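Structure below; questions to follow.
Every protein chain but one is kept in place in this view of the complex.
After this line comes chain A, so read on.
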Amino acid sequence: MVSIEAEPRPRPRRRGIQDTRGYRVFRVVNGIVLTLVVLVTLYPFVNIVARSMSHESYLIAGEVNLVPRGFTLDTYQLLMSDSLFWTNYRNTVFYTVTATVVSIVLTTCYAYVLSKKQLKGRGALVGIAVFTMFFTGGLIPNYVLVTSLGLKNSVWAIALPNAINVFNLLVMKAFFESLPGDLEEAAAVDGLNTYGILWRIVLPLSKAIVATMVLFYAVAFWNSWFAAFLYLDRQELWPVTVYLRNLIAGATGAENVGAISEANEVQAEATLKAVTIVLTTLPILLVYPFVQRYFVRGIMLGAVKG
C-alpha cells in the first residue's frame, strides 16, 4: 500500500513577527529527518538498479552499492531477446488496461448507487460487498466457477473475478456521498436522467477519485500474477509477472543439478532478480507522478466526510 501524506502547507508569515527559536530548530530537525527518510527509501531502489547492471563477480563479492560495478547489460539483453518476454509484456499491458477499465466502470456504478441515501436495501447491498472482504468462496470453488463459466484462458478470468475491490468501492462511495446533493437536484430539474447526472455532473466533479482508483487498480493488476497463474494454461497468455517469476525459479532452482549451466545463465542468475524488479516496476512507477496530485486530493476529499 502506498503511504498517503498531506501536502505540507506553507506557514503564513507576517512581517515583523519572527519564527520562534523552537520553531527554527524544529524546521532544521524536520529537514534532516525527512532527508534521511528519503535516503532510506531511495537507497534500496538505487541499489537494485545498480545490481541489475553489475557484473556477477562484484555481486558475489558483495561490492555493489549505489554505482554499478563491471557494467554489463547482459541480463537485460538475455531477457529482451526472448520473444516470449515481449509477448507476455504485451499481455500485461493489455490485461492491466482491460481489467482497469472494467473495474473502474463497475466500481463507479456500484459506488454511485450505494451513495444514494434514499435507496431501499442500501444496507443489504453494502453488506453483500463487505461480506466478501471477510469471507471468500475458497480457491477451488473459485477455480471451478471460473472454469465452468468458460472464462479460462481469456482476459476475463483476470478482469472479472477481481473487478470490484471493496476497499476501493467504499472509498469511492464516501466520495460520492460528499458531493452536494443540490447539484444533482438542479440537474434533475433541468431534465437530466440518472445516467445523464452521473455522466455530466458527478463524474466531471470526481476526476480526482477516478484517477486515484485508476492508479490503485492499475498497480494491482500490473503486479498480479496469481489469477493469471490459476486460469491461464498457455504460456503465450501469461503476463510478464508469471514469466519473470518462473524465470527466477528456474535460475535458482535445482532442476539441472549435476549438469552445468551455460555461461550466460550464471550471469543471469546473479542479476536476474534485480533486472526483474527494474523491468516490472519502472513502467508503473512512471505513471505515479502524473496521477499523484489527484491521488492526494482524492483521498483527502473522500476521507473528510467518509
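Assume contacts are C-beta pairs under 8 Å (C-beta built on N, C-alpha and C of every residue); 3 or more make two chains touch, one makes a residue touch a chain; residues count from 1.
Assume contacts and distances are computed from a predicted model.
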Which of "Putative spermidine/putrescine transport system permease protein", "Na(+)-translocating NADH-quinone reductase subunit B", "Carbohydrate ABC transporter membrane protein 1 (CUT1 family)" or "Extracellular solute-binding protein" matches, in UniProt, the chain that is not displayed: "Extracellular solute-binding protein"
Among A:A129, A:V242 or A:L279, the residue in touch with the chain that has been omitted: A:V242
Touching the absent chain when the full complex is considered, from A:G138, A:P180 or A:P289: A:G138
Contact set of chain A toward the excluded chain (per top definition): 56-58, 60-62, 84, 136, 138-141, 143-144, 147, 226, 229-230, 233-235, 238, 242-243, 245-251, 253-263, 265-266, 269
